[in-house]
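Removed from the display is one protein chain of the complex; every other protein chain stays in position.
Each chain gets a letter, A, B and C, in the order it is written, and its residues are counted from 1.
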Amino acid sequence: MDYTLEEFKHCDLLSVSGRIDSQTAPELAEALDDILDQGRYNIVLDLNDVLFISSAGLRVLINTQKQCKRLNRGEVVLARVPERIYEAMDLAGFIPLFEIFDDKVHAVGYF
Amino acid sequence: MDYTLEEFKHCDLLSVSGRIDSQTAPELAEALDDILDQGRYNIVLDLNDVLFISSAGLRVLINTQKQCKRLNRGEVVLARVPERIYEAMDLAGFIPLFEIFDDKVHAVGYF
Amino acid sequence: MSDKIKKTVTFPATYESLAAISKFVIAAAEAAGLSDKATYGLQLAVDEACSNIIEYAYEDLEAQGITCTCRVNDRSITITLRDEGRPFNPKDAPEPDLCSPLEERQVGGLGLYFIHQMMDEVRFSCESDGTNVLTLVKHRS
Partner (left out) sequence: MSDKIKKTVTFPATYESLAAISKFVIAAAEAAGLSDKATYGLQLAVDEACSNIIEYAYEDLEAQGITCTCRVNDRSITITLRDEGRPFNPKDAPEPDLCSPLEERQVGGLGLYFIHQMMDEVRFSCESDGTNVLTLVKHRS
């Protein structure tokens, strides 16, 4: 797994690539925690280049969403979710928990 | 000339295509005035699909920038300026007057 | 029905192996001509099963191996995972929480849920020598 972070005025864009499994999910959690630690709670997660997410990765997404939405201080939204990953999230009942955008522009513009 | 408008939380994205000349510049001016009339002064102008801009088009850009920046209420920024158009704007001394972004995401994220 | 392809590899039972295990599964699925969607499902089921073996079956035991066998024939693709850890029958899966609002949502149980959703057959046995055998079968449609 790799990621790049871009900081915008009203949100942070974290673009992730590769596999998010039990091995790499803790690295993603750390990257997200670093953003939260800066008091920034509006996050766009660009999943376009993610090849695989297991339940360990989904756990990170939901924990981050819980922290961001606490006290109404922000929100995690998803951009460019690959079809297979969307299907797994749908099975897991995740779709109602995240705003999902087809492209990064609309995701960043949401904040 | 054609355009599409997308309204985001902190800015409006106007994507223009075709020719901006003495014939079409008034249509662009009208589209921009419509945005300003709604009290919205943060505008991303996506020029990616613009084939040509004459001085009549440049006049519209600068007039809109003047109105937006008045009272510090906002700003016009440009996204994806084609090379030829960038060169003409450079010749005209326009580069210092506009923030220019390579992509729409960074332009929208600027606001 | 005789297998057209049969391959076995033993991986160290650590999270570092998960990417290699996925690769092994994807290669078998592609050789079998499975669709993208079925391949992803197989990959997800095996990843969840192996993660559980590493996390729970071998928990505090000295980690050993996961032996992964892929068998492909005209009717199905079968993945067998063998470990020497604590036995666990995935029939004893807890119900996952798929509907609660965000604040109350628990993500435990999704792994086994994915395994059952993605596979057509899930069988567990513990052999007399203490080897656990998890058999995952995907029918070819």
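By our rule, a residue touches a chain if its C-beta (ideal position, glycine included) is under 8 Å from a C-beta of that chain, and two chains touch if they have at least 3 such contacts.
If you're wondering where the values come from, they're calculated on a predicted model, not measured in any experiment.
Colleague: When the whole complex is taken into account, which chains on show are touched by the absent chain?
Modeller: Within the full complex, the chain left out of view touches B.
Colleague: From the list B:Thr4, B:Gln38 or B:Ser55, which touches the chain that is not on show?
Modeller: In the full complex, the listed residue that touches the missing chain is B:Ser55.
Colleague: In the full complex, which of B:Asp2, B:Glu30, B:Glu87 or B:Asp102 touches the chain missing from this view?
Modeller: B:Glu87
Colleague: For chain B, which residues reach the chain that was dropped from this view?
Modeller: Contact residues on chain B toward the absent chain are 19, 21-23, 52, 54-56, 58-59, 62, 65-66, 69, 84, 87-88, 91-93, 97.
We adopt the following convention: only the chains that are shown with their structure count from here on.
Colleague: Classify the inter-chain contact topology: is it line, ring, star, complete, or other?
Modeller: Its topology is that of a line.
Colleague: Can you figure out the chain closest to the middle, judged by Cα centres?
Modeller: Smallest offset from the overall C-alpha mean is found for A.
Colleague: Could you give the separation in Å between the centres of chain B and chain C, each centre being the mean of its C-alpha atoms?
Modeller: Roughly 54 Å, centre to centre.
Colleague: Express in whole angstrom the distance between the two chain centres, defined as the mean CA positions of chain A and chain B.
Modeller: 31
Colleague: Using the average of all C-alpha atoms in each chain as its centre, how far is it in Å between chain A and chain C?
Modeller: 26
Colleague: Could you list the positions in chain B whose residues touch two or more of the other chains?
Modeller: none
Colleague: Using the touch definition from the top, which residues of chain C touch two or more other chains?
Modeller: Chain C, residues with two or more chain partners: not present.
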